[in-house]
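The complex appears here without one of its protein chains, the remainder shown in place.
Each chain gets a letter, A and B, in the order it is written, and its residues are counted from 1.
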Amino acid sequence: MVERGLLLFVLTFFVLFLFFLTFIFRQILYQFLTILLIMVLLGIYYLFLNAEFIAAIQVIVYAGAILIMFLFTIFLFPEEELKYSRDILKTHYSSFLPLGFFLALFLFSLFKAIPKSYKEQNFYFDLKILSKILFNDYWITIYILAFLLSLPMIALYIFFKREERSGSN
Amino acid sequence: MGLSNNSLLFYLFITFAEIMVVLGIILLHAAYTVYIERKVIGRMQARLGPMEVGPYGLLQPLADLIKLLFKEDILPRDSHKTLFQIAPLVLLACAIANLSVIPFNPSFLIADVNLGVLVVLALASLGVYGIILAGYSSGSKYSLLGGLRSAAQVLSYEIPLGLSLAGVILAAESFSLKDIVEAQAQSLLGVYALPQFLGFIVFLICAFAETNRAPFDLPEAESELVAGYITEYSGFRMGLFFLAEYISMYIMSLLIALCYLGGWSLPWWLIALFPFLQALPPTLVLALKVYFFIFLFIWVRATFPRYRFDQLMSMSWKILLPLSLINFMWVAILKRGGL
Partner (left out) sequence: MQSPDLFLPSAYLPVLLMLLIGFLFGLGGILFGNLVRPKHYYSLKLTPYECGNDPSGLPWQRITIRFFPIAILFAVFDVEVGLLYAWCIGFSELNSLGFYSMLLFLVILFIGFIYDFKKGLLDWYKRL
């Protein structure tokens, strides 16, 4: 399909462009916004895989909830402190090293993923079947998730109490 | 998809025309809701409301639009200029895009997707960024505080909203709003508002909070926040915030009418009591339900005092969240029992 290839090419171009912008922007809020846009674009990638539910969850949970958490953390620092950290960042171009690493990894996996021949595959994404399999057979994952999710709720209180005690000393 | 070039263009043209029709209708409604709101609140306070422009003040929305367009547009000194200009557009675009998944009658729907409700929730969670960015980029203390508070409010009320919607999704076993309405018409009581009364009430309260309307309208709490995240905005940009608010009012009313009150279908017992109601066209039935909720929005604004911020947060987390969980458990057990 030419259209699909073209659209995916444009999408990947945007993602990589935003990826670079994350390193080029000096203001932390703009860096945050590029990450937000990347998260939304990842949702569109999932749409191309016919996994609409995962796409919606990607936007709702990652772009909507996790990044809000990041944003509130950014707001905890006043502007002057952020300016100070910006000056530090200017001298360290070693932050481009992980970028190069991930880019190399990306290109490697991209070239490795090119199939020898294109033939129709028979799997597809149906939420009803997925839900049935997940909850009937792999129900143990739900308890792992429950454990993981109740961890921050308890850790939150302990963290804040410790902070306050050290603050009073 | 085996769409040839010609039919793709045709499809795009049809979609574009549909979007324009819906957008035109909703903008007209939003403009006249402002007028109706001023009129109704005026009557409730023993005043007349707008009377000067045109007969009974009917041209007032037009006058407001012209005034907003001719107002000076001020970019404050300390603001982040780009973000300040983009923020209202983000909020407006996220509000308008919701309309694409909402069916207005059995055959008219712009985007026929499987995930109607989830698209609405995803756009709502993206719209929060418009509020936060507006608050942050204004470069004013009141804006930052108001923006963060409004964002925290919208976030807190999104959870009970999602949980009460889960009851509807469970009962219909579909995300598509069209399927929800059809499943509702075939259910035992005809509307989901009766078996899920708790969820209905929670959703209604959350709808008020999600749209930043009274009694949860922090941006209008002048005594503590001046105007919240709208403080530094002026002219047409401020108008865009209000437009987004009124459009999201309509979207919330449409969602309530579709998910809880049967949308364009009427419950069988109502038709059995009044057989002549069957003759009403489906769109009119939906519109009447939506107008009722719009009137409720206005009525509540004229009646209830504003919540303080700490009361607002504790109401969402301490009351609405447990209530919506209880509602969900009730629906699950009801459905498991075969009803």
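We take it that a contact is a pair of C-beta atoms (placed from the backbone, for glycine too) under 8 Å apart; a residue touches a chain by one contact, two chains touch by 3 or more.
Predicted model only: the values in this text are computed from it and were never measured.
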Touch criterion as defined above, residue of B:101, B:181, B:221 or B:286 at the omitted chain: B:101
Touch criterion as defined above, residue of B:142, B:208 or B:246 at the omitted chain: B:142
For chain B, the residues touching the chain missing from this view: 1, 3, 12, 15-16, 18-19, 23, 68-79, 85, 88-90, 92-97, 99-101, 110-114, 118-119, 125, 136, 138-145, 148, 152, 155-156, 158-159, 162-163, 166, 169-170, 173-175, 226, 231-232, 235-237, 239-240, 309-310, 313-314, 317-318, 321-322, 325, 328-329, 332, 335-336
Contacts of chain A with the absent chain, listed as residue ranges: 1, 3-4, 7, 44, 47-50, 52-53, 57, 60-61, 64-66, 68-69, 71-73, 75-80, 118, 120-132, 134-136, 139, 142-143, 145-146, 149-150, 152-154, 156-157, 160, 163-164
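Operating definition for what follows: only the chains that are shown with their structure count from here on.
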For chain A paired with chain B, centre-to-centre distance based on mean C-alpha positions, whole Å: 29
Interfacial residue positions of chain B with respect to chain A in the complex: 80, 83, 113-115, 118-119, 121-122, 125-126, 128-129, 132, 136, 148, 151, 155
Residue numbers on chain A that touch chain B, as the complex places them: 29, 36, 40, 43, 52-53, 56, 59-60, 63-65, 68, 71-72, 75
